[in-house]
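Structure provided below as structure tokens; questions to follow.
All protein chains but one are shown at their positions in the complex.
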Amino acid sequence: MHVVDGALSNPVVIGGAVLTLGGLALGLRRLPMEKIPVAGVLSATFFVASLVHVPIGPSSVHLIMNGLAGLVLGWAAFPALFVGLLLQAVFFGFGGVTVLGVNTFNIAMPAVIVGVILRRLVLSGTPATGAIWGAIGGAMAIALTTIFVALSLALTGEEFFAPAKLVFFAHIPVMVIEALLTGAAVYLARQVKPELFDVFEGARS
Amino acid sequence: MSGIPTITGTALPSNAPGHQTGWLAQLDPRARILCAVGFAVTVVTCDSFGTLVAAVAIALALLVASRLPPRQTLRRMVAMDSFILFMLILLPFTVPGEPILTIWGISASWEGLAQATRIALKANAVILALMALVGTMEPVVLGHALHSLRVPAGLVHLLMFTVRYIEVLRQEYMRLRLAMKARGFRPSTCWHTYRSVGYLLGMMLVRSVERSERIMDAMKCRGFTGHIPLMKRFCLSQNDIVFAALFSLLIVTLLVGEALHAAV
Amino acid sequence: MPLFELSDIHFGYPHRPPILAGADMVLDAGERVCVTGHNGAGKSTLLRIMVGLLRPTGGTVAAFGQSRREEADFHDVRRRAGLVFQDPDDQLFCPTVAEDIAFGPLNLGASRASAIEIVDSVLTRLDLMHLRDRVTHRLSGGEKRLVTLATVLAMEPDVLLLDEPTNALDEENEARLVEVLDALPQAMVIVSHDPHFRRRLGTRSLRLKEGILTQPAPPKCRNASVP
Partner (left out) sequence: MPLFELSDIHFGYPHRPPILAGADMVLDAGERVCVTGHNGAGKSTLLRIMVGLLRPTGGTVAAFGQSRREEADFHDVRRRAGLVFQDPDDQLFCPTVAEDIAFGPLNLGASRASAIEIVDSVLTRLDLMHLRDRVTHRLSGGEKRLVTLATVLAMEPDVLLLDEPTNALDEENEARLVEVLDALPQAMVIVSHDPHFRRRLGTRSLRLKEGILTQPAPPKCRNASVP
């Protein structure tokens, strides 16, 4: 859900940039040099995941997986997803330049929220209950991203209000898909390597 | 519908030896980044059609100079997110104004159409200029340039590690997908598909974290003490300065055109 | 009617020199054809072409009595010819062994209940029931290799295509594998660098060299040194 250049009003663009700068600062504080390799390799993983298309009816969607990113990376999701969006804009023409801040905030902030609220729950109980919380996180991240995108448009002008609402409902299938995928991924990680969710816990420089 | 063809085409670009590059790609990366950002900020603030069409023309000229494959790049330029495309199509119907036509009792306005066109022109001019100026860089050079533009070291190193391992992980993903295909996997809209792809991504995360542990070991073996050096140094040449000056002039011209238009 | 018939196969990866340049191969029922060749000769590529994961730039692939050209033609081939990949880590992606083995049958449309039945019967047949609920990621190399074989056998193929199956095995597990494979009725194409393994299982050998498959001179010890 990338907004393009020229769609948003100046205050929204500037607001998004400022919020993203704040998020990046907080995220980088949790990334001492020893954590950069893990964060980089994970960032690359999420970049590759975002290129994956899964079918939905006769069409297909590409994945975002920001819920899973938030569960694994916490606040470090901000810089990690920012880097991914930067590379996408520059090399694939996806997104834009002035809206990089807004786009990062819209995708990374939901990730962080999901991480902060649900990480503990995802780690509690059996892998199956963890997977259910993971699925909730996957859906919640996409829902929040849609809402944030709709908000950035709605703050720009009234004319975007109705379509933004429509688009939220149109994204419900995507929420379901990301929920199922995130749930499955969490289920696997809980069985194979539960420490995955602890990599960025308590890291502070 | 297989995920493989869609992903094979999307490796990060390479400026391997023998790769054809134009004069644009010879310029200082920092100058190109600053020009792209300056251009983007300018275009976004402009509103008159004349200025925006001129901006698109500039972007197209940059595309020619960049020697990027034109067809593929133009396709990428117009491939906006379906989300934003949907907004643009609806704009004529949601912006009040003089009606063009009426569908099911809802009328489309000229004003809405104009706004949608303006957004499309701006978005495409900016993204095209960005791809031509910055997208022709080796991603590693982008990192070095950002570093010398005072982007925080943590972010630059994160970018460098991401760029370093995208291809390794993309290959891993494709091998796994191939093996799934060999066992008769055909993605469809069903729980089995989503669970399998979810497992696949989860497994890639697990392996990535384990790889990063080995990377950290390798760093320790070479005396890692909490500092990663970056060595690249750039120096501005005469050509870079001339290009930056001319490009700035172009940007100023756009702004003057816009101001004249507003004054009319 | 041969199970597989490859004629005059040409192939090269994009921007690379050609790898296969007129390779021919016929696989009949009951045969176990061994394929050798140095690293990078194109052995794995050949197996991928057989099941349509790569499409040759020239030549024809016929399988199970039909010429195969399109992606759709190969769906059936992949069901009937089970490919065991060179690196078990490329093949195993599910959390547990049981789920990984069930993946193939589920793709073929089996219900969950019958998939679980298949899992148990395959594991019992290979004497691997103790691995059933283990996490695949934590298996040893030898265990992984045996499980990949199980994942493919679960699809009840008519032909097995094995890419360096002894790669990750110690002597004990290798003996196990030879025993298991020897008892299977399927025709096989076996890529292997190991002359003792080839001699024990193969009915004939082919050597892939300069893009062409040829009958090699009878194996001598020197062959053992192909890296």
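Brief remarks follow.
Here the chain labels run A, B and C in written order, and each chain numbers its own residues starting at 1.
We take it that a residue touches a chain if its C-beta (ideal position, glycine included) is under 8 Å from a C-beta of that chain, and two chains touch if they have at least 3 such contacts.
These numbers come from a predicted model, not from an experiment.
In terms of the touch definition stated at the top, the absent chain reaches B, C within the entire complex. Remark: the omitted chain is touched by one listed residue; of C:Val119, C:Leu169, C:Met188 or C:Leu201 this is C:Leu169.
Across B:Gly143, B:Gly184 or B:Gly202, the single residue that touches the chain missing here is B:Gly143.
Taking the complete complex into account, residues 14, 16, 138, 140, 143-144, 160-161, 163-165, 167-168, 211, 214-215, 217-225, 227-232 of chain B touch the chain not shown. Chain C meets the missing chain through residues 38-40, 138, 140-142, 166-171, 174, 193-197, 221, 224-225, 227.
The criterion applied here is as follows: only the chains that are shown with their structure count from here on.
Taken pairwise by the contact criterion, the protein chains are fully connected, each one touching every other. Computed centre separation for the pair chain A/chain C is 40 angstrom, with centres defined by C-alpha atoms.
Among the residues of chain C, those touching two or more other chains are numbered 94-95, 137.
Each of residues 196, 199, 202-203, 206 in chain B touches at least two other chains.
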